[in-house]
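For this view, one protein chain was removed and the others were kept in their places.
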Amino acid sequence: MRTVMTGNYASAYGAKAARAEVIAAYPITPQTSIVEKLAEFVSSGELNAKFIPVESEHSAMAACISASVTGARTYTATSSHGLTLMHEVLMWASGARSPIVMTNVSRAMAPPWSVWADHMDSVAQRDTGWMQFFCESNQEVLDTVLMAYKVAESRDVMLPAMIIEDAFILSHTSEPVDVPEQSQVDTFLPRYDPEMRLEIGRPMGFGSLVKPDLYMEFRYKAMKAMESSRERILKVEEEFRKTFGRSYGGLLDEYRCEDAEVVVVVAGSAAGTAREAVDAMNERGVPVGLARLRTFRPFPEDELRNLAKKVRGIAVIDRSYTFGAAGAFYTELCGSLFPLRERPVVKNYIAGLGGRDITPKIIEKIIEDIIDVSERGEDVEPEWVEVKGLDRSWQ
Amino acid sequence: MTPISDTPSTMNKTGLWRVIFPKVDEEKCRRCAICWKFCPDAAIQLVDGVPHIILDFCKGCGICANECPAKCIAMVEEGER
Partner (left out) sequence: MSKTTIPEEEYAYPGSTGCPGCGANLVMRYLLKGLGERTVISIPACCWAVMPGYWPSHCLKVPLVYCAFEATGASISGIRAALDMRGERDVTVVGFAGDGGTVDIGLQALSGAAERQTDAVYVMYDNEAYMNTGIQRSGATPWGAWTTTTPVDESRGFKQEPKKNVMAIMEAHGIPYAATVSVGHPEDFVKKVRKARDVRGLRFIHALSPCPPGWRMNPMKTIEVARLAVDTRIFPLYEIDEGVLAITRRGKGKPVSEYLSLQGRFGHLTPENTAEIQKVIDARFEALEARAARKNLSPSFTQLA
């Protein structure tokens, strides 16, 4: 069924197509229409699931974890303050090896209050053990919900997955979206059937106390699982492509990178704008490519290293900032490139915080700048793009 | 996988913690099962109604001795039994 829908509805239709069995969620702008839609699906009987109207995001995640341990496919959605309130239980979810899928509508953190697009909330969860998929379009949101379940639930992974859609830019903007046939989805994504679950007649304790002699071993296994997810993501995407005819470029979605001399690295909806800018500049004979971080966890280290061998400059756009360091995409990318003998010039551009538009013009300026600094081969400080002064001296 | 515990806690020989030991005078025992009822560790087995202390697990708390209405359980030093 091809229809026009927002990113939030794409999430909801994704969870419905995946036949999520337990949904626990708490409202927050701009996520609300996801849970409203799902509540509607459940109450009308279109989706056979339990909807738990929890009293907080912390409880939403805690309920999902226990439901998942009991053997249910679970879904939740949140944003910014809700996501950061969950921080403790996000770690619990990965430690419990619960393949929960969650949409985070990525939004700025207060203060200053802002309900608009910003990746701070998502980036701050990078150490929680969740896979993180940044989406560029509403279609990708829906498709990634389905793929994420399949990756998360595979026996070699068993880790939760976060689908990230940018506040308002995707969440509230309508685009044509193809809702896949249910029968095809059911074949692609069979019922969740975990090896172990909380079960009468099997008296076991899930998540018990471990001494220092074995704690590391359990963490090591989780690390291995996250590493396995790299292959699994590619395999699942290939299977998805064969079934539904769409794919998104694996962990690092490269666009016009073959002959590029410089590339722009960006995640989320700004990648769409970057594509246009890259096209326009190539028209003008500027050899520039786009590398979209589709996953931040696992981080596409190999892909970035291979790309870095071919270019002389990389512009990394971060829609968040790690105070005392730099943008997280930038620092992680630099870390990945460290083993290379020869490295391109890498510069960090902080842009689009709190919902500020990342326009084609901004991206073109960034590309011009990276060409310039990479020619000069200079060391560079992170640049806060088009940051202004405030007209209150005491601010 | 998350750590999933599947082995009965009888693997923990908590009897090693004990410093005093409940000594049962079987003659005096009225077979009321009160000691069994109040044992926090389910470490008392009733054999024909008479308590048998499971040595591997009795932590020596002394509740059985305190609760026995016939006063037939005495807490003695570990060595003295």
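All chains are identified by letter, namely A and B, in their written order; residue positions are counted from 1 within each chain.
Methods note: a contact is a pair of C-beta atoms (placed from the backbone, for glycine too) under 8 Å apart; a residue touches a chain by one contact, two chains touch by 3 or more.
What you see is a predicted model; the values in this text were computed from it and never measured.
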Those residues of chain A which, in the complete complex, touch the missing chain: 21-22, 24, 48-50, 52-56, 58-60, 62-72, 74, 88-89, 92, 198-211, 214
Touch residues of chain B, complete complex, unshown partner: 3-14, 17-18, 31-33, 36-38, 40-43, 46, 48-49, 54, 56-57, 59-63, 65-67, 75
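FYI, only the chains that are shown with their structure count from here on.
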Between chain B and chain A, distance of the C-alpha-averaged centres to the nearest whole Å: 56
Chain A residues within the chain B interface of the complex: 69, 95-97, 158, 195-196, 203-210, 214, 218, 221
Residues of chain B touching chain A in the complex: 1-6
